[in-house]
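Supplied in structure tokens, the structure appears directly below.
What you see is the complex with one protein chain gone and the rest in place.
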Amino acid sequence: MTALLEVNDLVKRFPIPGSGKVVQAVNDVSLTIERGETLSLVGESGSGKTTIGRCVLGLIDPTAGQIRFDGRAMGRGRSIRARDLRGRIQLVFQEPAESLDPRMQMGETLAEPLRYLGMNRADREQRVREVAEHLGLSERMLALYPTELSAGLQQRVGIGRAIVTRPELIVLDEPTSALDPTARAEIVDLLIRLQGELGTAYLLISHDLSTVRFISHRVAVLYLGTIVEEAESERLFARPLHPYSIGLLASVLLPDPELKRSSSISLEGEIPSPIDLPPGCPLAGRCPFADARCHKERPPVVSVGPRHLVGCFHHDRVAALDQTIDQFARFQEESNRLLSVGAD
Amino acid sequence: MPILRYIGRRVLFVIPQLFGIILVSFFLVKLIPGDPAVMMLGPTASTQSIAELRDKLGLSKPLITQFGRYLHDVARGDLGTSWQTTRPVTEDLFQRFPATLELITLGLLVALAIGFPLGVAAARRRRGPIRKFADYYGLLAGALPDFWLALVLIYVFYTALGWIPAPLGRIDMAVVPPPTVTGSLVIDSLIAGNLAALASSLGHLLLPVLTLGLINAGPILKMTQSTVERTLSSDFIRYAEMCGLPRRVVLRQAVRAALPSVLTIVSVLYGFLIGGAVLVEIVFSWGGAGQYAVQGVLNADVNPVLGFVVFSAVLSLVIYLVVDLLYFALDPRMRG
Partner (left out) sequence: MSGEDLILDVADLWVAFPSYRAAPVHALKGVDLQIAPGAMIGLVGESGSGKTTLARAIMGLVPPPGVVERGRVLFAGKDLRRMDAEARRHLLGREIAMVIPNPRAELNPVIPVGRQIANVVFHHLGVSRKEATGVALDMLRAVRIPDPERRLNAYPHELSGGMAQRVVIAIALACSPKLVISDDATSGLDVTVQAQVLDLLRSMVQEKGAATLFITRDVAITAHFCTRIAVIYAGQLVEMADTRAFFARPAHPYSIMLLAAFSHNPALRARWTRAAGEIADAAGEGCAFAQRCVRRQPRCLTDIPTLRAIAPGHLARCHYPVEERQ
């Protein structure tokens, strides 16, 4: 059986007009998503995660490489707007307030995508009622306008608008980063519940690792347009093997003063500009493990365990370090203790 | 040097722009009712002599041929001859444009001197007498026609008080004008060291400049006020306040940020006034370019009208280029 989404050796370059320079946004990225699965792309700004998302949607054409959705190629004029794909891939945006039409009631917003599927009015209303039930939105809320809702509720509607066509894949572009933590948690719960009920696959694009860990089956860590590590979520968070993954995880702050940000690897400086990248490992300039070879050769992506890929010459040295405590797991234990008392 | 390349590209782009402007205005001018040949020969001319003149002027040829010939002439710097003045249009315009430019340049400087500080002062306080005055001033300046204000000023300062010379032309008949260098009488008198001519030309400039200044201060005032108000409540001004910078420093930063918008409105007004000051020119018998073009329109004298359009277009393009370069200087985000 073919994977729902297959991306092979994707390359995307943006020439900068008049300068002869090129932004190397995405470099040889391959990934797959099975039906009902969540793959997260994590990385900082400039890592190319949003560009990959837009290529997957067919909104921009890749410079090289193939994207196959359900066995058929995307791109080259075939996007989510193509007749046979309509409604099968959906998108949720980062800023709910900006992605909703301020003059449309929530019910209308939810019904909007169905118009393009040529569904009649009665069917549309029926479907909107079903979706409202999934979202936990009351009849009264469907009559409200976006400005009358909190950011969390707005994003709930944004997700509703995506699931209303019963898509097989939803691309979630930073769906929680504009929200307060409590609203973020509600959205994460909703996404997990919806996946359980509807079997939708997610491509989650995010820099928010707390959200990612919770929701993903697999995680791909992107740095300067390259996947430096990919593994199942639990495994990646418990035992990251790429120095960048470790630095990224160590930067996450959890609400527990006892969990010191302990890590023998700290990343110096900032992500460099993706214009005219030098040869060699993209992290070489910031990495404490880097040697002469890292600056000259690009490390190959190798398999280091079941479905665990890493692109680092020194991953065995990284693995030998005794630094990897899964602070997320420790926090979870503490948090379970804390939340178990006192309610009801 | 990106800036030199930018200017080069802009200048190159002037050619197609100019072509477009001439194309449109040529055919529009041809739509003006009235046959130049009939106008030139008068109502008593015979049909045959009219036909002959038409042939001579090239008016019997197809429009497209006429247009081609006109373009050809323009490319060589020949804008044809005006049958009213019987002089080459280029010569006429070189004499008349400086008169208009002197008038509107000084007029806009006065407008800026009134409108800008008043706008800044009004933006600082949402209430109070200055704000109220600025509101009424803006309203009044927008509502009053400039020629009416000119007539009132003439009545008060010339007819009633007799403080200024007669509103006829740019200099007293009795005063010998300085030799033409720039075309601006003020500058030329200074070059020639001719104080009598300087005093007389300044005296004649006073009322028309004041008219244009008082009227055009209105839009400048409004634009300054609204932009400074907006920048005063912008994020970086709020931050400057949080940093405890003195009020005048904060205000200066806000005014500085408002300059590009003020520059925009001034450049738009300048472009507009090249032709738009015509009523003021007529009231003061200024002999400017706008007046010249209007006479051309009224008498089916095609060449002055087209010549005026070409001149104004080139001038506007130059103004916009200068303005863009000023934006460059004012906003570092534009250089990049």
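A few points about this structure:
Order of writing sets the chain letters: A and B. Residues in each chain are counted from 1.
Quick note on the criterion: a contact is a pair of C-beta atoms (placed from the backbone, for glycine too) under 8 Å apart; a residue touches a chain by one contact, two chains touch by 3 or more.
Predicted model, so just to flag it, every value in this text is computed and none were measured.
Only one residue from B:Ile64, B:Ala160 or B:Cys243 touches the chain missing from this view: B:Cys243. One of A:Gly48, A:Gly65, A:Pro175 or A:Gly247 touches the chain omitted from the figure, and that residue is A:Gly247.
Which of A:Asp9, A:Asp189, A:Asp276 or A:Asp291 touches the hidden chain is settled by the complete complex: it is A:Asp189.
Note on the undisplayed chain: of the listed residues B:Pro62, B:Gly77 or B:Pro332, the one touching it is B:Pro332.
When you scan A:Val128, A:Val228, A:Leu267 or A:Cys312 for touch with the missing chain, the hit is A:Leu267. As for the chain not pictured, it touches subunit A at residues 44-45, 136-138, 141, 151-153, 156, 180-186, 189, 192, 207-210, 213-214, 247-248, 250-261, 267, 269-271, 328, 331-332, 335-336, 338-344. Interface residues of subunit B with the unshown chain, by the touch rule above, are 235-236, 238-247, 249, 253, 256-257, 330-333, 336.
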